[in-house]
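Before anything else, here's the structure in question.
Only one protein chain is missing from this complex, and each of the others stays in its spot.
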Amino acid sequence: MRKIKYFQAIHEAHSQSMEADDNVIILGLGVPGPTGIFGTTKGLVDKFGEARVLDMPSSEQGMTGVALGMTIAGYRPVMIHMRVDFSTLAMDQMVNQVAKWHFMYGGKMKAPMVFRMIIGRGWGQGPQHSQSLQAWFAHIPGFKVLMPTTAYDAKGMLLSAIKDDSPVIIFEHRWLYNVDGIVPKDPYEVNLNSARVLHKGDDITIVATSYMVLEALKASEILSKHGIKPEVIDLRSIVPLDIDTIYKSVKKTGSLVVADTGTINFGISAEIISRLMEMDHSVLRNIPKRIGLPFCPSPTSPSLAEKFFPRANDIILCVCDILDLDKNILSKEGDKEQWHDVPDSSFTGPY
Amino acid sequence: MRKIKYFQAIHEAHSQSMEADDNVIILGLGVPGPTGIFGTTKGLVDKFGEARVLDMPSSEQGMTGVALGMTIAGYRPVMIHMRVDFSTLAMDQMVNQVAKWHFMYGGKMKAPMVFRMIIGRGWGQGPQHSQSLQAWFAHIPGFKVLMPTTAYDAKGMLLSAIKDDSPVIIFEHRWLYNVDGIVPKDPYEVNLNSARVLHKGDDITIVATSYMVLEALKASEILSKHGIKPEVIDLRSIVPLDIDTIYKSVKKTGSLVVADTGTINFGISAEIISRLMEMDHSVLRNIPKRIGLPFCPSPTSPSLAEKFFPRANDIILCVCDILDLDKNILSKEGDKEQWHDVPDSSFTGPY
Amino acid sequence: MDNLLKLFESMLRIRMVEEMIAERYSEQEMRCPTHFCLGQEAVPVGVSSHLRHTDYVYSGHRSHGHYLAKGGSLKAMVSELYGKETGCALGRGGSQHLNDLDAGFIASAPILGGTIPIAVGSVYSTKSNVTDKVSVVYFGDGATEEGIFHEALNFASVKKLPVIFVCENNLYSVHSSFDVRQPKDRNIADIGPAHKIPSVRANGNDVEEVMKIAGDAINRARDGGGPSLLEFMTYRWLEHCGPNKDLDLSYRTKEEMDEWLSKCPIKLFETKLYKKNILNKESRFRIEQKILKEINSAFEYAKKSPFPDPQTLFDYTYVKS
Partner (left out) sequence: MDNLLKLFESMLRIRMVEEMIAERYSEQEMRCPTHFCLGQEAVPVGVSSHLRHTDYVYSGHRSHGHYLAKGGSLKAMVSELYGKETGCALGRGGSQHLNDLDAGFIASAPILGGTIPIAVGSVYSTKSNVTDKVSVVYFGDGATEEGIFHEALNFASVKKLPVIFVCENNLYSVHSSFDVRQPKDRNIADIGPAHKIPSVRANGNDVEEVMKIAGDAINRARDGGGPSLLEFMTYRWLEHCGPNKDLDLSYRTKEEMDEWLSKCPIKLFETKLYKKNILNKESRFRIEQKILKEINSAFEYAKKSPFPDPQTLFDYTYVKS
């Protein structure tokens, strides 16, 4: 059972997909460079050459169109944005062309593209560098939208995405890159339509995305010590949305917390709650709660960021509210640390 | 009680706001031109000059930044996109700069800007010209997002928006431009935070936005004839969201249909349902239903568009489903018309 | 058939197709926004005269001429305008979403500038021996105001890709004249050299001039010489969108219109061909009749074709695996 880090799992997926198919190419600013997108593309250029591991100008809009054009030449491009915020410059090409490319020519064209978008938090990334826009892409018919949490999924989902003939957007959280996980060496694919129950429980359902899954697991551990058994679900894919797995759990627990990396308002948690209601308006025996970014831009100062980005304690707080529990359950661990804007002490910022 | 058309109400608001304040300017491609954005800006250039009623290059991104810059010079620009789809080219400036402009400099800067965005449906506008992206803007902290339905609100909300020191996005539906309404001649403002109950009823709550309000009213008329009394709420503003008015109604009726002009999935109806659940998970006595665009791009052919864009009958169908009524209530009127892609017979396309 | 005659026929065919669409448009059965290219026929015909089936062509909202000149199926285009299942985009797209892969007409789409980088990417190659396939993308003067145009030029130049950027400068973007949108005395062709791309501005109503200039650019591209930017001056006769004249809007003058009408690309070329004895009244009539027959049968075909089945609405949102 080999353990490697999340970023290494992505690297391996890239390498294996490029070995298997000459038409797979990667592009993005700095992709062949010395730091290789947090190590995820490092050294690939030596193996596959500059024509397949492509640097590019800072022309997000134009280069998205160029990448779409490459599919006409038979390529399967993977485009990388170091921050999802930079994709706002490419929104026209992504939404008006890529997402609709197959549909608007009656199925005659295909856009087998993958977009890797990095999201993050903390360390003063600030207003223009810490958004988490999965709700936007999920709102646009034509995209598949993935948020792998584990190293296993990071590899398997990227391999699946590259093989998929529809455009796929993958959100990767910066704070996951150094997290270990069991990852088979051989290539494998992950079903793009299934949430994963990570932790069984009967008392409350916690659905989480990406990095918030780790916080949910922490919360769940603390809650378990106090006799509360949450069921933790790693959503994994936003589109398609595996509502059945969530429904089954909520049917059992009657209670729901959704913890997402994005802004709460008009975000993906709302869709989950609504779908449950449309299936069964009385499935919830308590009010549901949504955890995510509050309704203001991302502040830079650590004193504000600490309040802005939710952590395990916020999940615990919600669970206590919903189940009417004593809030003394709250973990005190967090408070011992001076700074709350790093995933662990090895992280020395800024990126 | 003077009645004028929706587009005339907008024109009047523009004219009055520019008379009242020399710093108000309008810009957009064709704004001073002979057709004047469906008549809403027609002739203003003669009254206020080319420097305040500005044509511009097709540079949506750059011109949004230019308009933001104008606020530094003391102006209050109103920027017009003939279709919201064109704003996807300006998403970086709108989301990364305009929305965060006040926040990211600690309150020292302000962006008193208004964006008028036209949405529409039918007549073959097709995949790249009929989106309705209010959910996107509502997801971004910093914007206010309005969807006036009546001529009264079209004028009053535009006047309020222009006076507002925060950036305001106004969605106007093409099929509303020729609808009459009572509009006072003098300038007036409309509270940007209140949904309006247009039709009282006890049986079911229909919350609708923009043009879908008209369809909801049609549905309500037909339902009323059959003894069903819906309460119809014109949402009017998406951000801020007047959830209390909706809650009060749903508390009474126990049933809910939300009818929006945008894509259902991850759209604004989900937020409404979720907020209700967060307030009171047992407020719904039946499953809620969402009406909006199905999850595919907008097709051009009338045969497909007819199924794609929802109408009054779709609302009736939902109400019948929720309240378990006989579907013979369904209006047959629609079926008499050959084409379903026009608001009325005076409309001869394409824009 | 004589090459020049072919050019003439191709222009006349575009003209006649557009006229027929214009005539029937008011029947309100082609229910999609339609941008006519009457008056602008010489550019696509001159350019296409050098193109092979395997070369790629892209366009924007005003794309009928580009599609037809490249050999796109007339039936499939007319059917698309009627929103029929037999349309080139199966009715999903309409006039602004043409596509005929057999003819190498890859895509048109109405968002300004949207297809420009796509054209660039489609001739990218990871092999050292670059294909001699070239890619042509047409766009208007207005589209050059979009940043994406400049981004596409830059990348095409960095990689020396075989792309011909063809700007049809008809002086207007909808009703806005050039000088409210761009520096008055700028040539769009000037933008090429800023990106180290050879550029020419030329008369877009003279099909032979277009042919010559396009030929140079296309040959250079095939020889690995990289991209070119061509600016052809021309003029739109009808309203921006739709089948009518629009002098009543008075954003342009009757004098200007008359001047350009007198520079009709077809009439100019026809006169030359008469003089050269390549064409005469009789042969012209025969060509016209042949085209008319083709057009009538295309319309008949389109009109009697079925609409897409509403049950297929969701098809093509995602690729079926």
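Observations on the model:
A, B and C are the chain letters, set down in written order, and residue numbers restart from 1 in every chain.
In the analysis below, a residue touches a chain if its C-beta (ideal position, glycine included) is under 8 Å from a C-beta of that chain, and two chains touch if they have at least 3 such contacts.
Only a predicted model underlies this, so the values are computations on that prediction, with no experimental measurement involved.
Among the residues A:Ser17, A:Thr40, A:Gln128 or A:Ser274, only A:Gln128 touches the chain that is left out of the figure. In the complete complex, the residue from B:Arg83, B:Lys144 or B:Arg236 that touches the missing chain is B:Lys144. The chain not shown here touches chain B at positions 22, 25, 49, 51-52, 56-57, 59, 61-73, 75, 92-93, 96-97, 102-110, 112, 141-142, 144, 164-166. In the full complex, chain C touches the hidden chain at residues 145-151, 154, 157-158, 179-183, 185-186, 190-191, 193-196. Listed by residue number, the positions of chain A touching the unshown chain are 29-30, 33-35, 55-62, 85-86, 89, 123-129, 294-297, 299-304, 306-308, 339, 341, 348-351.
Convention: only the chains that are shown with their structure count from here on.
The innermost chain, defined by the distance from its C-alpha mean to the mean of all protein C-alpha atoms, is B. The centroid of the Cα atoms in chain A and the matching centroid in chain C are 42 Å apart. Between chain B and chain C the centroid-to-centroid distance comes to 35 Å (mean Cα coordinates, whole Å).
Chain A and chain B have Cα centroids lying 31 Å from one another. Counting only residues that touch two or more partner chains, chain B has 61, 85, 89, 126-128, 295-297, 299. Within chain C, the positions touching two or more other chains are listed as 87, 89, 91-93, 97, 109, 111, 114, 147-148, 316-317.
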